[in-house]
Structure formats: C-alpha cells, structure tokens
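Right, chain A next:
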Amino acid sequence: MTAVLAVENLGLRFGTSLPVIRGVSFAIEKGEVLGIVGESGSGKTLTARCILGLQPPSATVSGSIRLHGTELVGSSEKSHRLARAHDIGYVAQDARASLHPLLTVQTLITEHQRINLGIGMKPATQRAIELLDLMRIPDPVGALHKRPGEFSGGMRQRIMIAVALACDPSLLIADEPTTALDATVQATVIGLFDRIRRQLGIGVALISHDLGVISALSDKVIVMAQGVVVEHGSRRQVLSTPTHPYTRSLLEAVSRGRL
Partner candidate 1 sequence: MTDVLEVQDVVVEYRVGEQRVRAVDGVTISVRSGEILGVIGESGCGKSSLARAIVGLNDIAAGQILFSGQSVAFGRGQRPRSLRPLQMVFQDPSASLNYRRRVGSQLADGIKANRPMGRVETSAEVLRLLEVVGLPYSFADRYPHQLSGGQRQRVAIARTLASAPDFIVADEPISGLDASAQASIAGLFRRLADQHGIGIIFISHDLAVVRELADRIAVMYLGQLVEIGQSEQVGLAPEHPYSQALLGAVPLPDGSGELPTELAGEVPNPANPPGGCRFHPRCPVVESLCATTPMKLTAATSTGHLVRCIHVSEIYPRRSA
Partner candidate 2 sequence: SDPSPGDSTLVVDTSFQLVTADPARLIEPTAIMISEAVYETLLTLDSEDATTPVGLLAESYEVSSDGLSYTFTLRDGVTFADGTPLTAADVLFSFERVQNIQGSPSFLVEGMSFAAPDARTFVINLTAPNPAVPAIVTSPSLGVLNSAVVQSNGGQSGPGADQSDTAEASLNADSQGSGPYAITSFSTVDTVTLTRNDDYWGEEPAFSQIVIRNVDATVQKLNISAGESDLALDLSSDQIAGDTGLNVVTGASPNLIFLFSNDNPAISPISSSPDFQEAVRYGLDYEALTALAGKGAIQAAGVVPSMFAGALASDLAPERDVARAKEALGRMSADPTATLHYASDVVINGVSFNDMAISIQSSLAEVGITIKLDGQPLSVARESYIAGRDEMGMWAWTPDFPDAGNYQIFFPGNLIATRAGWPATASPLIADLASRAAVDTDPTTRQDLYQRAQEPMLKRSPFVPLIQPSQVLVANPDLRGVTANPVWLVDLKSLHF
Partner candidate 3 sequence: MTILGVALTAMLIPNLIATFDPLAASGPRLRPPSSEFLMGTDQLGRDVFSRLVYAARATVPLALSVVVASMLVGGIIGVVAGYFGGVVDAMLMRIADMVFAFPAIILAMAVTAALGAGVTNAVIALVIVSWPAYARLGRSLVMSARNSDYVKASRLLGRSNLTIIRTDLIPLVASQLVVFAAIEVATAILLLAGLSFLGLGVQPPTPEWGSMVADGFANFDSWWIALFPGLAIFLTVVAWNLLGDEVRGHIDRRDSQIGINP
C-alpha cells in the first residue's frame, strides 16, 4: 500500500537565513491520522502550507513531498493547484477568519466542486447537504443560505471541515482545528474527526499543540521543536514513553494540573 502522503527531508528557509524547517520526514497512510505536536513557532503550520504549496512567497522549499507518489516540490503552480483541488482538504486554524464572511455556506461548500470538478449546482448542493448533515449541523438545508457570521464558533469550525471535505480529498490537513474552541465544543469537534476517519477512510494530518487532542485522535505522532522532528512514533509510544526531553517536559507541564 503506497502512502497517501510521503514527506521526506523537508526543509524551508526564508531568504538566506537559517532554515525554519529542517529534515522533516513522515508518511500518512490511507485511513490513518498523523498527529503533529509542537510548541508555538515550531514550524507546524509552515509544514502544512508546504504540502499545500502555499508557503509564503519569500520561502524556499527543499526535500520531497509526494502525494500518491507524485512529487510536489518543484512542480508547477498549476499542478499544485490541481492537487489542492482534487486531493487535499484543508481546515485552517481559525474558522472565523477562514470562511469568507460575505459568501453563503452553499457557495462556500459548492464553489470548488463546480469550478474545479465541473459538477453542476444541483449535485454539488446535494453533496453539501450530506456533508452538513455528517457534521451534525442542525437543519442543513436552512443552513445553506446563511453566512458564516450567523453561526457559533463550533459550528463554523464544522462548516470549515465540510468545505474541506467537499471535493472528496484523500488527504485532510487540519491545523489546530480546536484551539479557539471551548472545552465542550472541542469535545464535539474531536468526535467529528473520529467519525471522518472511520467513515471516509482518508488520511489525516492533525496539527495541534494540545497533547490531549492528539492523544484522542492520532494513530501516529510526530513532535516538532524549532523546525525539526524530535520524536516520531505511535501514539502510545510517544505519549506513554517519551524519549526526547522536550516531549517529556511538554507532558509534565500539562499533567501537573490534572493530577
């Protein structure tokens, strides 16, 4: 079974300064959730944006990113765009800011189906309703004609996930999907990701700095610090028997309050 996504020796630097990301490697199989943890500024978001081909214009990327065996690093903007259009779904950190405030939910969920895949309005809308339903949005048909501002933070995050799933991607990248949410709402979103993984069987890269969230959802975990992967292994391995001191300090700080 080939990996959905294989990242090898990924590096990124701005101009001539020291690289911000160095030698990052990991792979995601079909139906598998890879958790990426790390403190603020450790390069998690930049890694995700490299995969999408949306790194800041001033950045240079090195190494290899293969999506279903196709190399993306160095490929044309167009092929990267098509990869985004067909294969990758992206859930950004801040759902409030990442949903266009003036567009209706219907437009947001259907536009890339229509533009990228040439699907008609009707079937695209049908799919939107299914997705909203899957995301447990009450009254999905009514929700279609509302704008993001009319939903609460938790619902917006779920709409964001529905948007990402609309093109049937084989890889879903979720960048801190619960950071802005309250504890109880976060629990709901975690539940949703669990369902997506089970029902759709797609590969998921889940970025978070909350070890609890990672622990609840991931199969494999990588820990990043200052642009490098410091720990890599199965969930149980990394969280129960951490080897790297950084991982250990992370775990310690979090659990002090709990026990």
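FYI, a residue touches a chain if its C-beta (ideal position, glycine included) is under 8 Å from a C-beta of that chain, and two chains touch if they have at least 3 such contacts; residues count from 1.
A quick word on the picks: all candidates are chains of the complex that A comes from, given by their letters.
Remember, predicted model here, so these are calculated numbers, not experimental data.
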item: For chain A, as assembled in this complex, the candidate in touch from 1, 2 or 3; value: 1
item: Of all residues in chain A, those that touch candidate 1 in their complex; value: 39-40, 138, 152-155, 182-188, 190-191, 194, 210-217, 235-240, 250-251, 253-258
